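Here's a structure for you.
A selection of the complex's chains, in situ.
In this document, chain identifiers A, B and C correspond to the written order of the chains, with residue numbering beginning at 1 in each.
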Amino acid sequence: MRLGNMYGPDHTFLGVPAADPDDTRQWAAAGAAIIGAPFDGGTSHRAGCRFGPQAMRAADYLPHDGSRPSLALGVDALVDLGVVDLGDVEMPSGDVERSLAALEERVRAVAAASVVPIILGGDHTIALPDVRAVAHHVGWGRVAVIHFDAHADTGDTQWGSLYGHGTPMRRLIESGACRGDRFLQIGLRGYWPEPETLAWMAEQGMRSFEMAEVVARGLDAVLDEALLIAGDDCDAVFLSVDVDVVDPGAAPGTGTPEPGGLTSRQLLDAVRRIAMEAPLAGMDVVEVAPPYDHADITAYLGNRVVLEALGGMAWRAKQRRGDAVRHPSDPLLGRD
Amino acid sequence: MRLGNMYGPDHTFLGVPAADPDDTRQWAAAGAAIIGAPFDGGTSHRAGCRFGPQAMRAADYLPHDGSRPSLALGVDALVDLGVVDLGDVEMPSGDVERSLAALEERVRAVAAASVVPIILGGDHTIALPDVRAVAHHVGWGRVAVIHFDAHADTGDTQWGSLYGHGTPMRRLIESGACRGDRFLQIGLRGYWPEPETLAWMAEQGMRSFEMAEVVARGLDAVLDEALLIAGDDCDAVFLSVDVDVVDPGAAPGTGTPEPGGLTSRQLLDAVRRIAMEAPLAGMDVVEVAPPYDHADITAYLGNRVVLEALGGMAWRAKQRRGDAVRHPSDPLLGRD
Amino acid sequence: MRLGNMYGPDHTFLGVPAADPDDTRQWAAAGAAIIGAPFDGGTSHRAGCRFGPQAMRAADYLPHDGSRPSLALGVDALVDLGVVDLGDVEMPSGDVERSLAALEERVRAVAAASVVPIILGGDHTIALPDVRAVAHHVGWGRVAVIHFDAHADTGDTQWGSLYGHGTPMRRLIESGACRGDRFLQIGLRGYWPEPETLAWMAEQGMRSFEMAEVVARGLDAVLDEALLIAGDDCDAVFLSVDVDVVDPGAAPGTGTPEPGGLTSRQLLDAVRRIAMEAPLAGMDVVEVAPPYDHADITAYLGNRVVLEALGGMAWRAKQRRGDAVRHPSDPLLGRD
């Protein structure tokens, strides 16, 4: 049976059709499926991102009609891809293991049907089941991960537990679901993790771009390199976006804000480009915490990150079909 | 080893001395001990009360010097009782069972030393270990519970789990730690629980005062009855205060606000009276959720609830020693 | 065709069934129908109550399952009455005349089917079409109005216009839809209207209870009188609740806050009593303005006002069927 928003009234992502995850026929033809993961039991500090899925689904001022034609891309991804919303997975925040298992099972079923799962978090703990589930479908160790975040999330344990929003990337690499040397992190900064964890990361061959490097080289150059690595001997890319990669000024609604991040413009452009250039097999957007948001701006940002990714996917599909496409930086009107 | 505030910098309740829970000599002579329970993994809706302990410890504008002489009671409970702060219990919100076990162990150790535990929540799930631990000391089934709340918290399960902030009172009564017919609930209102649960409550002999009854009879009459029941064939009282018993206007910083509650004045007077008239063996103050608070007013209220209870305890001790005491409603100054 | 929430995603009042207003068969058997009136073009100061309908529909922490068993009344009004939600009326705030006409038509159709319309505002301008529509069904001049508000809303014009949230009650009485001497106002206070308007009100035989009178006599006595007048030579009562009748501390989310109002407890008890004792033919709850709300407490209050009214109606129906009923102030549990 379909669970809508675990908290609050049911509504789908910008009005796309609802579907029952238990009835595959309802959604097997979709290009992508929205899955809510309203879990914040893995947070090490501020909770609240359990309300992220419903907030990201609703954050818009246009009619919730399941259509969003992109100015930049000339596609209407929700329609073109056929996006559906499978509702939330029941994930009580007090029971991390049960919750992660339920999410992994849901994502696995979706990926198995060759539908791209778009998971709305929830805290970053969910990247563990998300990527594992996709890797089951794409091939264990055959998925590269591009990870936008202020934090590496590669801690060994958190409050003595293996599971939490500070550890999923270590669990993932340990599991072999993805290779450490195909794990690309963009936007790290601040004062965590400590040297021992950095050493472990280096041993895995991880490639992490700290903000000072992003500033020095430019985000475009960083993406060039990241996409090159991701495309080398892997079959697909999983994109994991922690909204705290963006500066707290533009993304205050999050649990562990770290000053000095990307602009929202940079994140949107980067996500769009990745989806245009790489074969996305799944995505999550995490750590949107409405209680700390103001005027819903962080929820809007999360919503647009999803739309840019879907738009890039739709554009890529169109291009690969041989249809004419417009490039985002082409003049929208005039100068022909 | 002492864990200070699990989240944020360490500080004690209004500056009372810190003590290490593992070193009993540091606190065995205290009259009461503050214990932080920064857990919100049992919330069914808004989280955030994990920050309740630190907020209630800090909510004041006077120097944090471990002294608070009460105008109404003429006692300085922090000093007179000798209150210490044992810091927080490590309670990761994603692991309800481990967290509850850790808290129960801590409270049990305190109660065993004949120190009255004052637990700062956290969500109401913690009432289960709190009362169990106290009952181990006072006598299984020998503790009456006076429970201020908008909600009965007697659900059978929550998201399929036995543990959560909607179920602790059922677990308690089932366990026999306290008798159902010595369980007094004040302030219930709204639309929960459903008839089946009410029937179960009736079977246990619970006595619940819904707000319409409180309005009709007056809170003083309600307290008369409650104290009479509580004092009948029980050896002590556990006082459990969910801040949502107060109207959301005066207590907005909580997870499940229910309009139409007590005034903060009513709650403070009631708590003081109970502590003056009944033998308190333990207390918790729960569901203060700072992310939803404004200008810290809910945290202030939680802080004052604790102070009124401690003040009542100190007053009672003084009175029982035969010392002269003042009655709260006596003129503070003049008219002699 | 059904328009859900005019703003934001569609959802119904606490999950009651949605129905298409154009297809009478979907809802003609219902006991009451929710109608959203998301209009704030009549506000003389702060706007924002266009978001009142969606906020009041969603303001709860329990599952949105269309069931709300009342502790105080022992009925589940949403189920017992069979409440449906007809969605919003399209009411662009920039076009007051078109919007009021559309609303009147909708409410009239509902009332004509002997379904009690429950209109969620929106600003108080909507009382004009609401009462007119109900009077068309009950009988022109045969509906008494009980009006909770800080303001009389009997201005002659507003910014030179006949329509606005300061004038509906004058328009109504002028139209004859309801008689001035069966128009009961409770909770007025402050500095409006000026003597000329008061004189007009007196000429109509209006009975307005200013807060100082409410304090001096008690709200119960005021209700006794109001119900007596309302029941004299009228066939039904329309209940119009402006949330600003409640003190701004408990209802900050409104456009024209006036200090010194009722407590939320008083309003809830009064609404419930009216619905239990008088034949309600319609109701509106207005001026809930989410942009000025905090932690949703005003939206919760609006939601509960609706539930208390529905509960009272369900209780009254049960009582009149001869079924056993419980009185709100009876002990919920125990003392039998």
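In the analysis below, a contact is a pair of C-beta atoms (placed from the backbone, for glycine too) under 8 Å apart; a residue touches a chain by one contact, two chains touch by 3 or more.
Bear in mind the structure is a predicted one, so any value in this text is a computation, not a measurement.
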| item | value |
| --- | --- |
| Complete-assembly copy number [criterion: all chains share one sequence; 3 shown] | 6 |
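The working rule: only the chains that are shown with their structure count from here on.
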| item | value |
| --- | --- |
| Residue-number overlap at the chain B/chain C interface, same or different (half cut) | different |
| Centroid comparison with chain C (C-alpha atoms), farthest chain | A |
| Centre distance in Å when chain A and chain C are each reduced to the mean of their C-alpha atoms | 44 |
| Between chain A and chain B, centroid-to-centroid distance (C-alpha), Å | 41 |
| Interface hub residues of chain A, defined as touching at least two other chains | none |
| Complex contacts: residues of chain A adjacent to chain B | 7, 40-43, 45-48, 50-51, 90, 92-96, 125, 158-161, 163-164, 291-292 |
| Residue numbers on chain B that touch chain C, as the complex places them | 44-46, 181, 185, 188-192, 194-195, 198, 201-202, 205-213, 215-217, 225, 247-250, 252-253, 255-261, 263, 292-294 |
| Footprint of chain B on chain C - complex, ascending | 61-62, 67-72, 247, 249-251, 263-265, 268-269, 294-297, 300-301, 304, 307, 328-335 |
